[in-house]
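Here the complex is missing a single protein chain, while all its other protein chains stay put.
Up next, chain A:
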Amino acid sequence: MIALRPTRLDVINESELHAGHRNSPGTGDSHFRILIVSEVFSGKSRIERHRLINDLLKDELAGGIHALALSPLAPGEPLPKG
C-alpha cells in the first residue's frame, strides 16, 4: 500500500461483523474496508484504481481475505458517505 504513496490510508477490519456467516473463514482477518487517497489515482478510471490495489494485495486476496471493499480516491475527491 505504501507503494501508492497514500496521503490517507484507513484500513478497517470488519471481520467481526461477518464472523458467523456462511463461507466466512472466521479467522478474524477476513473482511476489510480500505479508504485510500493517493495522487496515483488522479486521471485513472475506477477499474484501473481497483486493479492497482488488487495487484498489490494479490497474495492476500488469494489467501485469507474473503471480502474487500475499496474506496480509492484522488486528492480532493469527496469521501464516500457512511
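Note that contacts are C-beta pairs under 8 Å (C-beta built on N, C-alpha and C of every residue); 3 or more make two chains touch, one makes a residue touch a chain; residues count from 1.
Note that in this section contacts and distances are computed from a predicted model.
K.L.:
So which of "DNA polymerase IV", "Xanthine dehydrogenase family protein molybdopterin-binding subunit", "DNA replication and repair protein RecF" or "Glutaredoxin" is the UniProt name of the chain that got left out?
P.N.:
Going by its UniProt entry, the chain not pictured is "Glutaredoxin".
K.L.:
From the list A:L9, A:V40 or A:L61, pick the residue that touches the absent chain.
P.N.:
Checking each option in A:L9, A:V40 or A:L61, the one touching the absent chain turns out to be A:L61.
K.L.:
Just checking the interface: what residues of chain A touch the absent partner chain?
P.N.:
Interface residues of chain A facing the absent chain: 18, 22-23, 46-47, 50-51, 54, 58, 61-62, 67-71, 80.
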